[in-house]
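Note that this complex is displayed minus one protein chain, with the remaining chains in position.
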Amino acid sequence: MNSFGRNIRVSIFGESHGAGIGVIIDGVPAGVELNEADFDADIARRASGALGTTPRKEADRPEVLSGLLNGHTTGTPLTIIFRNGNTRSGDYSQFMDLPRPGHADRVAAVKWNGFNDPRGGGHFSGRITLPVVAAGVVAKKILGDISIKAELTEIGGETNRENWKDLLNRTIAEGDSLGGIIECRTNGLPVGLGGPFFDSMESLLSHAMFSIPGIRGVEFGDGFAASRMKGSEHNDPYVDGRPAKNGAGGINGGLTNGEELVFRIAVKPTASIARAQSTWNFKNGSMDTLEVKGRHDVCFALRTPVIVEAMTALVLADQLVK
Amino acid sequence: MNSFGRNIRVSIFGESHGAGIGVIIDGVPAGVELNEADFDADIARRASGALGTTPRKEADRPEVLSGLLNGHTTGTPLTIIFRNGNTRSGDYSQFMDLPRPGHADRVAAVKWNGFNDPRGGGHFSGRITLPVVAAGVVAKKILGDISIKAELTEIGGETNRENWKDLLNRTIAEGDSLGGIIECRTNGLPVGLGGPFFDSMESLLSHAMFSIPGIRGVEFGDGFAASRMKGSEHNDPYVDGRPAKNGAGGINGGLTNGEELVFRIAVKPTASIARAQSTWNFKNGSMDTLEVKGRHDVCFALRTPVIVEAMTALVLADQLVK
Amino acid sequence: MNSFGRNIRVSIFGESHGAGIGVIIDGVPAGVELNEADFDADIARRASGALGTTPRKEADRPEVLSGLLNGHTTGTPLTIIFRNGNTRSGDYSQFMDLPRPGHADRVAAVKWNGFNDPRGGGHFSGRITLPVVAAGVVAKKILGDISIKAELTEIGGETNRENWKDLLNRTIAEGDSLGGIIECRTNGLPVGLGGPFFDSMESLLSHAMFSIPGIRGVEFGDGFAASRMKGSEHNDPYVDGRPAKNGAGGINGGLTNGEELVFRIAVKPTASIARAQSTWNFKNGSMDTLEVKGRHDVCFALRTPVIVEAMTALVLADQLVK
Partner (left out) sequence: MNSFGRNIRVSIFGESHGAGIGVIIDGVPAGVELNEADFDADIARRASGALGTTPRKEADRPEVLSGLLNGHTTGTPLTIIFRNGNTRSGDYSQFMDLPRPGHADRVAAVKWNGFNDPRGGGHFSGRITLPVVAAGVVAKKILGDISIKAELTEIGGETNRENWKDLLNRTIAEGDSLGGIIECRTNGLPVGLGGPFFDSMESLLSHAMFSIPGIRGVEFGDGFAASRMKGSEHNDPYVDGRPAKNGAGGINGGLTNGEELVFRIAVKPTASIARAQSTWNFKNGSMDTLEVKGRHDVCFALRTPVIVEAMTALVLADQLVK
């Protein structure tokens, strides 16, 4: 099922080169102020154009089909669609025989007996994150004063931002691609969001994060490093009623503890690279050379922080809306 | 909600020092051979007793209340309960005023206005993983030839097993605790399990893994290391029709690709340690000294692999059962 | 939540006078043949125009936004939208003060603090059944040889079809409206669809039927009459391996028994009538006269059978698709 959430339920649909993509957000309270300009900033953050991102440009204008009247949500399902305009489907025809390494081309064709839409990755395209960002805009409005900030902290292992431009240019020149690490910090949360076990905040947030294409890891607070610490180091005694170190990343027993919610995600390097790759031709039954001519990001992690924020906002709004 | 899964739905209940704990497994096909001895091996793997684990001993006898007749499942909800026998609730009374660092004592009391069951961590106790292991036994039966193997690969950052015994003894002597890394490998999967986006295998598995108390990170295939690789390094061209490196950990686009499914989880060090801790007394409004006298594992990661397997089996069975 | 179904999940959205209405059908298997002409017949059955139905005419052209490629479903969410063209919202402005008896005007305004979309009944409009009918077309394709036939058997208590035209004309002349009874019969079902208790076929079907605006009752097989029969009369012994009387309407213990599935629904008379009504003016706090000038069916039960079929098809497809 392409849905997520219990109180705020998000359902996404669409293929990269189909008529359009979109999202239904069900459960939005009535009376939330919303107009189309509210989407601009986050859509721009996700959009292509910056160094290291694809030159494919879409108008990316949200069209609200339902659930909005006179600048306020109505309480019924809010539906937002985006038309797909600038598509060059011819680029993708070869991928039935020569599936792109690291993409879903092959598994999708097997799963759906060849009826999948292979154009531009179809439903697996990163383009599906556009309606997610739109849904995130709505979720952030619901969250009020709670602030969510996701940032790229590493590109290709490089943590010094000043070196990123050179690294990106060098990688573009090499016809290669890069991954990165994104850190997300949320402040202003009440104590007690989430639940024990299956509804733990970590479960809900990681579920959302791993939905984003190309994520390889999620860690909270001290994360993997915690496994190498002793209890006496890792434990976080209360000082003046608050955990002092926040190595748990704002979560105890699956519940928010009122401290800053902190997690990091690992983004893989873009699978589509400019240089030729030697891979299997399933039609011929032999190795062949694949050249991916589409327009792709050299480092899609650059565009991912706003998606991480959107997902986080959706998970939190689901907890806070009644 | 304390439930998980769509086709095989697991609902857990119970408190550490209540009358009992248990699980309903709904959606189990009729005709699966099952008897109470089937649970022994996995329950023993989870049980206490080995070096580094708590001396609390429970009979841990599963009692099947429903859904089983003449050694076969009936198709209706399968309910398994475990009585809580060996409880010493007196140990825990102080934790209302002096909540244990790294535990849910404080957040649970706030979330439920003091009505939570604090005895032994209540519903947050690791004891709740016992019915999960029982459910995993049933799920493994459904999976047939698919093999799941979770192993502890690191304790306290030490990867050489030969050094673990000394490390554990030293840590016990210090009144401290250790974390670890568990790796889970599954073989025999068909192509196409999971789904794009919200039903991605990574989303479902991480949701399940982060349900287990004390997990700080989850990564698939190359994991966090992938974020530091170039696309040309990380990409995994098909050779003879199969991805050769499996850095994606057996998943493309959220779907299993038929290769070995590989992920790792980071387990934090046990929060309850033998040595005294200085922490806040919420009643007095001042720092105080906490001594946790209960019986606890020095490294509960030792007992966690079978829980990881159970969760993995449940996620996979949910995909395979119709 | 505006969704229904577990394996085939239908999510509807839209307001009568908003930009558009539509449906996502998630879980449709890949490879189902489908083209836009397939929708024509059922949409025409629902459409206005016949004696006793509203003169409002919409193009009612389905637009498939996602999930379809080269005349076959792709396995990803199928989204169908309908633009709202022919709206005269001015008709409805008075209903904030003078809510229409038998409509949701008043309750919607209270539930959503006045932020509801009141134009044409908003989300409560019978127009929302248009995407349901479209979803039903898809569901019927999934059902293959299973045949569903819903028919109007009574209008205003009159069971003789030959008298309906006169009755309708007379009622139109009186500025009044009529209700009716619809019977739905399904053949070709396997034994065992549905489930005990909460997933009983009666539960699932009645849930779907009572979703349709204006339904007052649902009964299966002998229905209310069964409550007046003796066990010896009502019981249905097997003859040649089959229940002979089918007073259970094709269901035993919540499961289909392989016989014809039979149920009836009671449709209320259209609430909007041409004649003036004396009702409360909430602004003035006194009785007032309401004249509903919009375009309405004198008997919307005439248009309802195809909606009943669509809902039945969705419930059954949800059971049959894996």
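Note that the chains are named A, B and C in the order they appear, and that numbering of residues resets to 1 at the start of each chain.
Criterion: a residue touches a chain if its C-beta (ideal position, glycine included) is under 8 Å from a C-beta of that chain, and two chains touch if they have at least 3 such contacts.
Computed from a predicted model, the values in this text were never measured in an experiment.
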One chain isn't shown here. Among C:A19, C:M96, C:A226 or C:V321, which residue touches it?
C:A226
Using the touch rule from the top, list residues of chain C that touch the missing partner.
1-4, 6, 12, 99, 101-104, 106-108, 110-111, 123-124, 128, 154, 156-157, 171, 174, 176-181, 191-192, 195-200, 202-204, 206-211, 213, 215-224, 226-243, 248, 252-257, 266-273, 275, 277-280, 282, 285, 287, 290, 301
Across the whole complex, list the residues on chain B that are touched by the chain not included here.
1-3, 9, 11-15, 18-22, 24, 26-27, 30-31, 63-69, 72-79, 81, 111-113, 115-117, 119, 122-123
Using the document's contact rule, name the residues of chain A that touch the chain not shown here.
6, 76, 196, 322
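Please note the rule applied: only the chains that are shown with their structure count from here on.
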Innermost chain, taking as reference the mean of every protein Cα atom displayed:
A
Distance between chain centroids, defined by C-alpha means - chain B, chain C (Å):
46
Centroid distance [mean C-alpha coordinates] between chain C and chain A, Å
38
With centres defined as the mean C-alpha position, give me the chain A-chain B separation in Å.
26
Residue numbers in chain B touching two or more further chains are 6, 196
